[in-house]
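The complex appears here without one of its protein chains, the remainder shown in place.
Letters are used for the chains, namely A and B, taken in the order the chains are written, and counting of residues starts over at 1 for each.
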Amino acid sequence: MATENTQPADSKFTPFNIVTGIILVIGGILTILRFTQGIGAVTNLDNNNPWGIWIGFDLLCGVALAAGGYVTSAACYIFGFKRYHSAVRPAILTAFLGYALVVFALHYDVGRPWRLPYPIFYSQGTSSLLFEVGLCVFLYLTVLFVEFTPAAFEWLGLKKIREVVVKLTMILTIFGVILSTLHQSSLGALFMIAPSKLHPLWYSGYLHVYFFVSSMFAGMSMVIFEGTLAHRWLSHKMDDTHHHEAPGVAFGFAKAASLIMMGYLCIKIIGIAMDNNWHYLATGWGAWFLVELIGFVAFPAILYAMGSREQNMLMVRWAAVWTVLGIVLNRLNISIVAFNYHLPSADRYIPSIMEIGTSVFIVTVGIVVYRFITTRMPILYEHPDYKTH
Amino acid sequence: MAISRRKFLGGIGAALGGAAASLGTAYGASNKHFKGHPNSFGVLHDITRCIGCRKCEEACNTVNDLPKPETSFEDLSVLDSKRRTDADIYTVVNRFNTPEPVFAKKQCNHCLEPACASACFVKAFTKTKSGAVTYNEKVCVGCRYCMVACPFEIPAYEYHKALTPSVTKCTMCFPRIIEGKLPGCVEICPKEALIFGERDKLIKAAWQRIYKFPDKYTAHVYGEHEMGGTSWLYISGDEFSKVGMREDLGIKSAPELTSGALAAVPIVVGLWPVFLTGAYAISKRKEKIAQQEKDQAVAETLANAQEEAAKKLEDLREKLNQEKASAINFEVKKALEEAAKKAEEEKQAQEAQEEEEPDQADDADGEDPSKEDE
Partner (left out) sequence: MDTIFYTLQDFMIFTKGITYIIMGGILVFMPLFWCFLTQRDED
């Protein structure tokens, strides 16, 4: 750790740091605007479109892409894929940061953020799916935090507390999977209350199943994608175990994701059949739906399969990026594009520059914190004192 | 003892039965039908009677202490564009050309099973006994899920308040109706296009008008079944879709729409621990078996090796034994041969001696054959 800080002073002005700095300053200004002038001053939200990209991207995509945490820890600890062990910590960290950012972003979106604990501690609206989401996100954030603490304890040298937490690994993992199943699916189910507003091709009685199943391959793809980025930029922080296990994790997840995506494709088709929505496929909405389903589910699933068969890492990495984009597309379609499809185009929602700026700012905060933690704590390598675990 | 136990069990059975019966009456089975609060109020809006004077908008503005709009309520040019409810406008009248101008009032419909209440995660909305759906600003977090949920697109949000924004919507003048007064809009309406009363009676009245003037009205009371039914009811000369009201909402109420997904939640909590711990136990057991097999294989190899070594040793021993035996045999043979040789020599020596004493030799010859016969 000490060696990290002894870099020459002028290296602070790297292009990365300059861009990050500018984004953070803009984000600061937007934050001030939001909390002095109101949501209306920075967003294009209106009475017909109460949810914009702060929900569609920051919340829905953020939660889906943070699914790597439960997927990886379940694979390693519950299903016994011991070789994925080196991937667990980075995945848990990303998940924790992802959820923390989701909650952070919610402070911008809701009208009175200091009341966010109300649904859990003050007035429980148990008939709402949003209550379910809120409760699970709150509990899961806690679980992720506890799961992440061993790394921090190792960094700080607190051996005894670390031992206690490590003993809880199994139960925390199972809690994590239960809570993730619940809130990932409930995020989809949020829209089941509005069949008159969401286009029939996207609306389904299976929405909660779709969201849960897609969160699995979203999480796996994100682990592969992050792995790619981390190898490019943080390779010097990885130990031999990590370097050695990383391709196995990528190929294993590629195979799993490919299979799950094919299953997802099947249940999407079943969904169309159940509601007899075939005729919509011939419309413009149908074309867009097929772009999502064939271009961003079937295609990357096949790409994953080929990459897995031929042990082609480049193909797997492309498939991962493509799948992540597909998840973003799906979540934005449901929350924004196909939502309020019945309204005239003048009443439709297009995000403002300031809304996009705030989302970029929040993602940037995430990257900065991730870099801060991985360059200091034993995330991408095992701490020499704790190798035995 | 036996009797007392039977009595005891019987008691439990009766208690359980009683409990089940009481649960049955109090909460019902899954097909229980909820009919809404009895004798709750509603408003019937006869669209054919509305003249678009905007008096109701003005009264609403006044009784709710809302800020005055820029254009006065006398100005009917605002009817040229379609409007919806807003943060400080709880009701609007819109004009539809069908082709004759028709006016329809829009406000919260006060659903029997409100979507906003079902969606709210802090119970800010309440369907009151009176029929009005009220909003409690004191618990609202501002998530705006109620606005997403509302099929009639009614709740509005104070987007320009920085720190204390609220959701706003028509309250059916709840404070006034508990005082026994009429809602502001109903009270002021000059054409009796709005009638306040018990919802059940209003439905009957609406159908009576439809039966009485079948040519004047379309045979549909909007709100009787839409989204599970609403406290506000509408009758119209034209199809409702032509006066800005959606006819494709269906009759399922909001809580029914989400009940399936909500019901999945406790089942996941109940069964996931079983499946996951099961999967964990299976993978751990597999590991253990693999380990055992490995150990066994190692042990077997070891055992085989030992056996082989033992066999080799045995072979060696046998070989040695054989050698030893043959050596003994050889020695024995050798000894025998030697002995035979010695005997021969002795015999020859004897014969030589006998030749010297022939009489003795004859006796010996005569005796010998008889000895061999024996």
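Operating definition for what follows: a contact is a pair of C-beta atoms (placed from the backbone, for glycine too) under 8 Å apart; a residue touches a chain by one contact, two chains touch by 3 or more.
What you are looking at is a predicted structure, and each value in this text was computed from that prediction instead of being measured.
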Sole residue of B:Arg95, B:Lys123, B:Lys169 or B:Arg199 that reaches the chain not shown, by the stated touch rule
B:Lys123
Checked against the full complex, the residue among B:Ala87, B:Leu112, B:Ala132 or B:Met245 that touches the missing chain is B:Leu112
Based on the whole complex, identify which of B:Leu163, B:Ile251, B:Val269 or B:Ala349 touches the chain you can't see.
B:Val269
So that we can see where the missing chain sits, which residues of chain A does it touch?
124-127, 135, 171, 174-175, 178
Touch rule applied to chain B and the missing chain gives residues 22, 26-27, 32, 34-38, 112-114, 117-118, 123, 127, 129, 228, 253, 255-256, 259, 262, 265-266, 269-270, 273-274, 277
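We take it that only the chains that are shown with their structure count from here on.
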For chain A and chain B, let me know how many angstrom lie between their CA-based centres, rounded off.
21
Within their complex, state which residues of chain A touch chain B.
35-41, 43, 45-48, 50-51, 74, 77-80, 109-113, 115-116, 118-119, 122-125, 127-132, 134, 170, 174, 177-178, 181-182, 185-186, 189-197, 205, 207-208, 342
Mind pulling up the chain B residues that touch chain A in the complex?
84-87, 115, 117-124, 139-145, 147-149, 151, 153, 155-166, 246, 248-250, 254-255, 257-258, 260-262, 264-265, 268-269, 272-273, 276-277, 279-280, 283-284, 286-287
